[in-house]
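Heads up, one of the protein chains got dropped from this complex, but the rest are sitting where they should.
For clarity, chains are labelled A and B in written order, and residue numbers in each chain start from 1.
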Amino acid sequence: MNEATLEIPYEIPEGARNPVEPFLRMDRMPHIWCAGCGIGTTVNCFTRALLDSKANLDKVAIVSGIGCTGRVAGYARLDSFHTTHGRAIPFATGLKLANPELQVVVYSGDGDLFAIGGNHFIHAARRNMDLKVICVNNMIYAMTGGQTAPTTPATAITATSPYGVSEPTFNLVALAEAAGASYVARWTTYHVKQLARSMEEVLKKKGFCFIEVISPCPTLYQRRNKMGDGLDAMKDYKAKSKVRNGAPTGECTLSKTGEIVVGKFVDRERPDYLELLKAQMIESLGDRYVEPEEACCSEC
Amino acid sequence: MVERFASRIPTVGGIFIQMEDELAASITIQGAVWGGAKAFTVTSGPGFSLMMEHIGYAAMTETPCVFVNVQRGGPSTGLPTLPAQADMMQARWGSHGDYGIIALCPNSPQECFDLTITAFNLSEEFRVPVMMMLDECVGHMTEKVVIPEAEKIAVTPRRYTTQPPEEFRAFEPKGDMVPDMVKAGDGYRFHVTGLTHDERGYPSMNVETQDRLVRRLLDKLKPLANGRALCETEGLDDADVVVVSYGITSRVAQRALQMARQRGIRAGKFRLISAWPFPAERIRELAGRVKAFVVPEINLGQMVYEVERAAAGKAKVIPVSHAGGTVHKPEAILKAIVEAAQ
Partner (left out) sequence: MAKGFVAITAERCKGCGFCVEFCPTRVLALSSAFNSKGYHPPHIVSAEKCSGCDLCGMYCPDFAIFGGRYAR
C-alpha cells in the first residue's frame, strides 16, 4: 500500500469511531460478503435505526436463516441466532412468545424467506406476530452459487436457468400486504436514509412489519446477466426507482429492467398475536386465564 | 395430547400455539427455549420426518427441548392411528451428521406422565433434544395415572451461567462436558448457529473445531449409555434367555415371559426405558452369561441390531418382527423364547 497516496490531509478527532462498530462483532471482521454486495449497506442502515430509535440493545434479538443475508445475525453484536434454512420466522415466533419484552428482528434473504420459508412468512403475517422482518432481496440464491429464486425476474439467466427464467416472480410487498402485515415498505440500497427511517419506524411499531430491500449481487446475479458491478446496480436503482408512498402493492411487481417502485406502502393498526390471544382467553376463560409467565429467572 | 395441552395450558400460565407445519413447530420450540421457556412439540409418522432437520439443529446448538413421537406404521402416510415401533432408528439417526440424542420409551399412561418429566430433566442436564418414543397403543391407552403433588416433582432447573457477560463463552463446556445456558434479553449478546462453531459460538470451519465439537456432542451422553441407563429388569439372575423389549411390546413380552417360566424356561426381562443412548454395557455384560436374547419389536428389525452389536456374538440374538398395525401375540414371542432356550 502506498501510504502517501492515502494520507488523510487532516487530523481525525480523537475518539471518532465508525458508528456501525458498536453494533458489530468486530472480532469477526472482515465479513464474507463480496465486493459491491449491498448487505453491508443495509446493516449500516439498521444500526443507524437502532441508534435513532434508542432501543435497549440488550432487549433486541436478531434471527437469520441461511444464505448471504443469513450471515447478518452472526455479525450483529446482539443476542443473535443463525437458524436453519427458511425457519428464522418460526424460531423468532418462539423467542417472542417466550419473552415478549424482546424486540425480535428477522433479517434474512429472499430465497430463505420466500422459497423454503414462504409458508412461515404468510402465517406469521396472518397472525400479526410482533416481528420485524427485513428481507434483503438480491433476486437470487447467492451463497449457493446463483440458482433461480422465487424472486428472480423473468428472462434472467441463473445457474439453474441457463436459458432464462420462465416462471413469474413473487411480488413480495403484495404478498406481505395480502397475508396481513401491519407495515410494508420497499427500498433499495441506494435509499439509505429512507431505509434507515423505515427500519426505525418498524422498531417502534407493534405487529408484523416487513421491509424489502433491493440489493446488488454483482457476483452471482449481475455477472451472468451482464448487468455490471455493484456500483452499476446502485446507479440503476437511482435511475429506475420511483418513490410512491401508499402505492397499491399489486402494482409494484419488479422486473429485470423495469421501474422499481419504492416507498412505504402499508402502515396500519391491527391487534398483534399476543393481544388477540389474551383477549380471546379472557373472553372464554375469564378469571381462569393465567397470563403467560415471563421467562423464568435463573433462581427458579 | 395436543388437545389436552391446548385446553389446560392457558390456565397455568403457558402458551400453546398451533404452527403451520412440523418444520415450524420443531424450531419454534427452540426459539422459545432461547427466550427462557421450557418447550416441547408432538407429532406422529410423517410429521416426525419433517422435524428431523431441527432435531439436528437442537443437537448442534445444544438446545434443551422435548419431541414426542407417537409411532404409527410407515413408511410415508402408512398406518395412521395403528401402532408401530419403526421410528426408533430415525429418532437416533434421522438428521444428517453425527450427533447424540436421548430417547425414552414409556409403556403406560403413568410412565408417559413420569417420563415426560424425566425427558425435560434430562434435556436440561445434557442439553440435548429428548425424544419421547410412544407407540399408538400407549398413546391411546386409558389407565389410572397418579399425579403427584407439584412440589413433590423433581424438576431440573436450567443451568444458567453465573459468569458476567464479558467473561462468558456460550459454548464452553463445563466439567460435565455441557456448557452453561444463557437466554436472550439478559445482556450477554451471545450468538447461536447451526454451523460448526467454537467455544464463543462463532462459526469456525476447520477440522479441529469440528472434531472437538461433534465428539463432545456424543461424548457428553456417555453417562446415560452406561451406568445411568434407564431399564426395568426381572429374572436376570438365573436367565438363559433374555427378552429385550420396549413400549407396548414390553407388555406383550411380559405375558410371554410368564408363559415361559410356567414351562420351566429360565427367561428374564430387559425392558429398555432409555433406548438411546443404547445401554450397550448392560447387554454386553449379560451376553457373557445368557444363551440368547429375544428381541420383539413392531418393526422389521431396528433395536435388535443394537442388541446384536452389543452381544458381539457371545449370545444368540433372535428378532421377533412385526410390520405394524397391531401388537405381537404373546405366543409368537414365546415360540422364540422356547427356540432360544434349546
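Please note the rule applied: a residue touches a chain if its C-beta (ideal position, glycine included) is under 8 Å from a C-beta of that chain, and two chains touch if they have at least 3 such contacts.
Owing to the predicted nature of the structure, the values given are computational and were not obtained by experimental measurement.
> Which displayed chains does the hidden chain touch?
A
> One chain isn't shown here. Among A:Trp33, A:Tyr141, A:Tyr183 or A:Phe265, which residue touches it?
Residue touching the absent chain, from the options given: A:Trp33.
> So one chain is hidden, and I want to know which residue out of A:Gly117, A:Gly230 or A:Pro292 touches that hidden chain in the complete assembly.
Reading the full complex, the residue touching the unseen chain is A:Gly230.
> Going by the contact rule already stated, which one of A:Asn44, A:Asn119, A:Thr144 or A:Thr253 would touch the omitted chain in the full complex?
A:Asn44
> If the missing chain were put back, which residues of subunit A would it touch?
1-2, 5-6, 8-10, 12-13, 16-21, 24, 29-31, 33-41, 43-45, 48, 189-190, 192-193, 196, 229-231, 234-235
Just so we're on the same page, only the chains that are shown with their structure count from here on.
> In the complex, go through subunit A and note every residue touching subunit B.
Residues 25, 28, 57-59, 61, 63, 73-74, 77-84, 86-87, 90-99, 101-102, 119-120, 123, 277, 281, 285, 288-296, 298, 300 of subunit A touch subunit B in their complex.
> For a test of understanding, state which residues of subunit B touch subunit A in their complex under the given definition.
Touch list, subunit B to subunit A: 10-15, 17, 19-21, 23-25, 27-37, 39, 53-54, 57, 157-158, 160, 162, 183-195, 202-203.
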